[in-house]
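With one protein chain withheld, the remaining protein chains of the complex are depicted in position.
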Amino acid sequence: MARKITFRQAIHEALVQEMTRDPTVIVMGEDNAGGMGAPGEQDAWGGVLGVTKGLYHQFPGRVLDTPISEAAFIGAAIGAAACGLRPVAELMFIDFMGVCLDQILNQAAKFKYMFGGKAKTPVVIRTMIGAGLRAAAQHSQCLYSLFTHVPGLKVVIPSTPYDAKGLLIESIRDNDPVIFCEHKLLYGLEGDVPEESYIVPFGEASVVREGDDVTVVALARMVHFAQQAADALQRKGIHCEVIDPRTTSPLDEDTILESVEKTGRLVVVDESNPRCSMASDIAGLVAQRAFKALKAPIEQVTAPHTPAPFSDVLEDLYVPSPAKIEAAVTRVREYR
Amino acid sequence: MARKITFRQAIHEALVQEMTRDPTVIVMGEDNAGGMGAPGEQDAWGGVLGVTKGLYHQFPGRVLDTPISEAAFIGAAIGAAACGLRPVAELMFIDFMGVCLDQILNQAAKFKYMFGGKAKTPVVIRTMIGAGLRAAAQHSQCLYSLFTHVPGLKVVIPSTPYDAKGLLIESIRDNDPVIFCEHKLLYGLEGDVPEESYIVPFGEASVVREGDDVTVVALARMVHFAQQAADALQRKGIHCEVIDPRTTSPLDEDTILESVEKTGRLVVVDESNPRCSMASDIAGLVAQRAFKALKAPIEQVTAPHTPAPFSDVLEDLYVPSPAKIEAAVTRVREYR
Amino acid sequence: MLTKPQLLQAYTTMRTIREFEERLHTEFASGDIPGFVHLYAGEEAAATGVCMHLGDHDCIASTHRGHGHCIAKGMDVHAMMAEIWGKRTGVCHGKGGSMHVADLSIGMMGANGIVGGGGPLICGAALAAKRKGNKGVGVCFFGDGASNQGAIFEAMNLASVWQLPAIFVAENNGYAEATSSTWSVAGGSIADRASGCGMPGVQVDGFDFFAVYEAAGTAIRRAREGGGPSLIEVKFMRFFGHFEGDQQTYRAPGEVQKLRETSDCLRQFAARVTKSGEITWAELEQRDREARALIDEAVRRAKADPKPAAADLLTDVYVSY
Partner (left out) sequence: MLTKPQLLQAYTTMRTIREFEERLHTEFASGDIPGFVHLYAGEEAAATGVCMHLGDHDCIASTHRGHGHCIAKGMDVHAMMAEIWGKRTGVCHGKGGSMHVADLSIGMMGANGIVGGGGPLICGAALAAKRKGNKGVGVCFFGDGASNQGAIFEAMNLASVWQLPAIFVAENNGYAEATSSTWSVAGGSIADRASGCGMPGVQVDGFDFFAVYEAAGTAIRRAREGGGPSLIEVKFMRFFGHFEGDQQTYRAPGEVQKLRETSDCLRQFAARVTKSGEITWAELEQRDREARALIDEAVRRAKADPKPAAADLLTDVYVSY
């Protein structure tokens, strides 16, 4: 386990290993190779952030660039999945879901049910989430709460290179449509990642830190902020249990509920906007199913109910910070 | 107040009165008149359910039929709003949001913020929600939770003819983008509606029934089911306070919180699928802000995490029923 | 060039569709059928003329007006009827209904409640066929109204860019709900949109089975041989309203009656094959009777079939969860 690679490399490696293992796995997206029809290098880009760079030559015919036609190519990935392939399609930013949502919401998510069980749609939609790159309102959203609302979809949100690789392999092998969310500020994160292929199962939260005082559930980049907050709190004698659900659909309810049974206090940290979000979803779950154990109000630490601002000073305020998490934990801890 | 008209007529009347009052109000949608280019009657349809029937002749040039191009015409309504008109655009079924979401999510909702406050987008998107018509998975969704998640949008969900008229008039006069959700099984509902023009303000819940034992928050058709459940419970000596938020964004948090302060018990009824829904949103709100008052777990009564089934027997099970609400209220009431 | 068995097959398919739809029209009026039902009567030559060229490894994506495509692609009529009645024996176990009948095992990717929704999907089917190298094709049926949906345009362009074995069949039946296609399709011709997407486009008379059959044959052969996608615009008119219950006041008085008299694909087909002597009236009438019996039996069984069980509500959402 000593090898350290980045989140970006972990995703790349998962793709390589699955494409090697299974010839029905194909990759598609805008400039996933790059340079189609152009005079210079083929495979010039490997996606806007270079995640798929190299696959084009390694797997001839299996990495498809696309016109800027998300409805068509995301739908094509879905149709191909229904016909026996295992496409991994890249929706460059999750913010672009607005131009192709129908294929995901009304086609992929519903085939199996509408068709009386007689369909299988093993498609993975890889997409970039989150704020922090000064990319402004249309390129900084989380939006996974919207997909989590939709029955028939699975939603995967890794926070570490290890989970990114294992969850992506699991996503590709899974037989249902999966929305795989990659936080743009995590690509450079390094971590231990085994070279061999492995899976991280869906619906199993990771308890990234154990503690008896307050349960903190966090997703994606917020897992790291929660850890930072927990470090600071530990120095003050407050012990957080930090849980990363890793998949929001299915959600590992048991791990969350058991933790709250122990701590009696819950803070949910979600970079999303607050309304009808994963933060409220988990709060609602616990208020229903672990009520007896609760000793304090459930705090939700989220972005505000505003679009993402461009200016760095504003964006830094927009994203939940370790300090805000710390304050929320302190509040629920001190609540009587 | 003695005049009774239907929910459908109330919406029609609101449109007539606002179009009469303000020449910048225009109406558009697929077959909102009907018969364009065809040899027979002009204004042949008035929308798929006849809501806009008659407006075409009454307001020449101000009722626009459209090709089946939701992205284009919903976007056109938004663009026209930014340029000084007050369009009321009809998205026939909210399920079709998938083909036009970008214009709502990334354009209408964000203009004002992205442009530093220097925009005003007074567009109303009328749309049909809900199950019950045996219309199956792609024509029976609620989906208002998705819009509620999005900062910059307002979301309006009337449950009575009175509210439908007053809220639609308010929606048209409002200067922000409004998603106006009409439940398909409410169109035929009759109720008292004043002939004169009036508004129902946003962010003011309606307490449709007072009671001290359990707070029941319900939306759209579920308000009526909650009332039925409350009737039955009353006969057993359990007194529900039934609250209809009427708008989910903005949400009248105070009325809900005050009621829970009084009752200590909450059931949220939402026809949506459960995850990241209005049910969880309200549960999360109360678990954070009225925790001290809570005497029992917060119950959410929702559709299951499945698409809407076609067959009548299944659809009737899919939609939350008065019996299920009654059971949930009884559970929280008896909780010790 | 069609053999006698092929001719009889074509006629039988068209007649079966017609009987299916006429019968649904009657049954709907009696209030027995739940939900929305969109009938294909009048348009039989399109589904039949195209699907005659297809096998099980070829896929079609259909529309809200999908019964004809299903029958032409070989779906079991009782399973369809039961589905439309919301019965457990339905091809989708009663969970889909008329707008979602589907059977992937015969390459029928589903009727679709979303106008234009099938365009992207068929690109996927064609892509899968291309990768498998099985010479399969994907056919997307869509309406004149759907031709104005961005998804259809994007799919046509993508099919061309990827050189997919895909055929886009625009069923221009004159109306999208109450809106005339002469109004909604700017430029007037759906076929003319093909060149902007780098593919051939033709227009054919949709009441003429043979015209559709030939145009489809050319396009499908081209696709199988790696020649890429094509567009066929089929022009005709539907015999019923947009959906059952539609008052159709947007149509000219007598429009449908005249259509039924002068522009009926079944009558035209019958006249031609009997005139040429290839088939006798008696042979056709026998097919008529068989079709009627088939539908009678399908309806009888569908009515008697059991509804889904309560537990079915929660199944079939995921393969695993």
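In this document, chain identifiers A, B and C correspond to the written order of the chains, with residue numbering beginning at 1 in each.
We adopt the following convention: a contact is a pair of C-beta atoms (placed from the backbone, for glycine too) under 8 Å apart; a residue touches a chain by one contact, two chains touch by 3 or more.
Keep in mind the model is a prediction, meaning the values are calculated, not measured.
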_Chains still shown that are in contact with the chain withheld from the display_ = A, B, C
*asked:* Touch as defined at the start, partner being the missing chain; which of C:Met75, C:Val101 or C:Val161 qualifies?
replied: C:Val161
_Residue touching the undisplayed chain, where the options are B:Arg8, B:Lys53, B:Lys112 or B:Arg246_ = B:Lys112
*Name, in rising order, the residues on subunit B that touch the hidden chain in the full complex.*
24, 26, 61, 64, 66-67, 69, 71-85, 87, 102-103, 106-107, 111-120, 151-152, 154, 174-176, 203, 250
*In the full complex, which bits of subunit C touch the chain not displayed? Write them out.*
148-151, 153-154, 156-158, 160-161, 183-189, 192-193, 195-199
*For subunit A, enumerate the residues touching the unshown chain of the complex.*
30-31, 34-41, 44-45, 48, 65, 67-69, 71-72, 95-96, 98-99, 133-139, 304-307, 309-314, 317-318
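The criterion applied here is as follows: only the chains that are shown with their structure count from here on.
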*Which chains does subunit A share as contact partners with subunit B?*
C
*Would you mind pulling out the distance in Å between where the CA atoms of subunit A average out and where those of subunit B do?*
30
*asked:* Measuring centre to centre with CA averages, how many angstrom lie between subunit A and subunit C?
replied: 40
_Per-residue overlap in subunit B, given as positions that touch at least 2 other chains_ = 71, 95-96, 98-99, 136-138, 304-307, 309-310
_Multi-partner residues of subunit C (at least 2 other chains)_ = 92, 94-96, 100, 112-114, 150-151, 317
